[in-house]
Every structure is written in structure tokens, then in C-alpha cells.
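Just one protein chain is left out here, and the rest sit where they should.
Showing chain A:
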Amino acid sequence: MSLPKISRVPASRLLSAVHDPRWPLRSAAPLAVPKRALTQSGYRRPGQPREDKPPWQRIKFDFSKGLEGITKHFKLLRQEFSDRLVGPEGKPIIEHMLEQNRVIWEFRGPDSLQEWTLSSDREIGGQSEIHLKLGKNNETCFLYGTLQSAPPRDGETRYSGYCSMRSKQPLVSFDRKKHHDWSSFNTLHLRIRGDGRPWMVNIAAESYFTHQKDDLYSYFLYTRGGPYWQDVKIPFSKFFLTHRGRIQDNQHPLWLDKVNTIGFTLGDKADGPFQLEIDFIGVCKDYAHTEDFAYEVYKRNPEV
């Protein structure tokens, strides 16, 4: 039992404790959790060992790694300069104009798995698991795991049970953010093979303020289980705005000129194993799609 020891106060001293509120606290046993200053330094993922060292003792100085980092960033910088000579984003402008399909993420080697971040219930104390590996012949990515919707027992969470995979923010030299520019496309094209579960595709665009950092544009992805591959084409006009998982009243279309990440989330309340295989994720330009935005933008209940 790791409950902190509760000090037993003799009955005679309770009366004096009424006038002196600090008394019971002074006699309490030392708490089992570490002091606030150490845990305030960041988020600790559950399952990782707790580090009780103060910040100045946590510095690891490695000269060769530092040198590697510097050379890597300068190489990226030089690459960027030479890319600019060719055209925006390193491609000549004629390619930008004529482009109709672009494959953004393809899973053809173990390096491609490094671009993705997995997260699940486990971070808040639940029991879902998620893993990512390469599929057969190194051709696809295989996302699998178990969903458990038992909520963690911390007294505040009511519902739980989610797993998600999110692409990492692309970075340029010196760890600056780079955005995907999909303004010449209007549809998201995925080739997936699922097990019948309903997933959610989330696209995060570049945002500026703290309140809008968790703005995601989502849409559903219904997988049909089955041995056949499923080609899913979702126009970007269908993505609706959500903030921290809740759909917002004031909707606006997703602007495609600064897209940061894309992610897949599973949150149906069915416990059990799940699998999703993704062949590629790309964007394409559907010339027959003329819709700007699929949802109403004007006020739905105007005050009279």
C-alpha cells in the first residue's frame, strides 16, 4: 500500500487544533510523492521511471553528438538553399501547376515509421495499447493494439479508451516548423485495410494562439474489414472543426496552405483488439468537386 501515512491525532489535542489550523499538517508523516518542484518540470509518461534529479544535474553533455547535430542542421540548411533555386518546396513551378496527385506518406522502410507518433489511453492511466510495425514485405504500415475503455481511477476521468497515431511535425534545419502546402489539392486519398472499426482522421493546421492550438479538423473513416484494400477519398471540404475532441458551433473550412500533421484516432467504445493497415496517404485534386465547405457557416439560431 502506497498511501501516505495519516497521522493519528490524540483526542486531547484536537480541541487546540481548532484554533491552530497548521498543527495537523506539521505532524503529518513525510508524503510519499516527491516535492512539487521536481514534477513541475514536465510531463512524465506513465511507465517511465521517475527521475528525481534537479534540472542542473540532468544535463548530458556529449560533444560528438553536438557536432553531429550541427552538421546535420547545416546540411539541411544548404539543401534548403539549393531547393529554393529550383522552385517553391524544391520542385519547379511547372510541377506545382500540373500536379494532381501527391503521395505524402508511404511506408516502404523502417525509417518511415519514425515519422509517426503513437499515443493511447495509457498516458492518462488507462489500459489500451497501440503498436506500429511494418507490414508484409515492408510495403505497408501495420497499426495494431488493444482498446480498453475502462477509465483510469483518478477520480476525474469518466470515459476513456482511445488510441491514435499522429504524424510528426515536419521540421526544417534548426528544428523550425515546416508546413505542408496542399493548396493545389482538394481531396485526401488513403489506401487502407481495416477491421471494420470506425476511425477518425484528424488534420491539424497551423494555429497561432494558445486557445487554438488544439484545433483539429476531423472526419470519419469507416473501414470495411475484409481482405480487400479500401481506397478512401475524403474531400477537404468535409472536414469539420473540433477542439479537443468536441465539435464546435462556428465552423469554417480547413485552409490547406499550412497543414501540420495528420492523425488517425480510434475511439469507439468497443473493447478488444484492433488492426489497421495503411498503404499510403496522399492528396489529390478532384476537378469535379466544387464544394467549398460542407457545413453551414451562417448563424443557425439568429436572435430576432
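One rule holds in what follows: contacts are C-beta pairs under 8 Å (C-beta built on N, C-alpha and C of every residue); 3 or more make two chains touch, one makes a residue touch a chain; residues count from 1.
The criterion applied here is as follows: contacts and distances are computed from a predicted model.
For the chain that is left out, the UniProt protein name among "NADH-ubiquinone oxidoreductase chain 2", "AP-3 complex subunit beta", "Ubiquitin-like modifier activating enzyme 2" or "Thioredoxin domain-containing protein" is "NADH-ubiquinone oxidoreductase chain 2". In the complete assembly, the contact with the undisplayed chain comes from A:N250, out of A:N137, A:N250 or A:N301.
Within the set A:I93, A:L171 or A:A270, the residue that contacts the chain not displayed is A:I93. The residue from A:S112, A:S207 or A:S237 that touches the chain not shown here is A:S207. Residue-level contact of chain A with the missing chain is found at 84, 87-88, 93, 96-100, 181, 183-184, 205-209, 212, 215, 250, 252, 255, 257-258, 287-288, 290.
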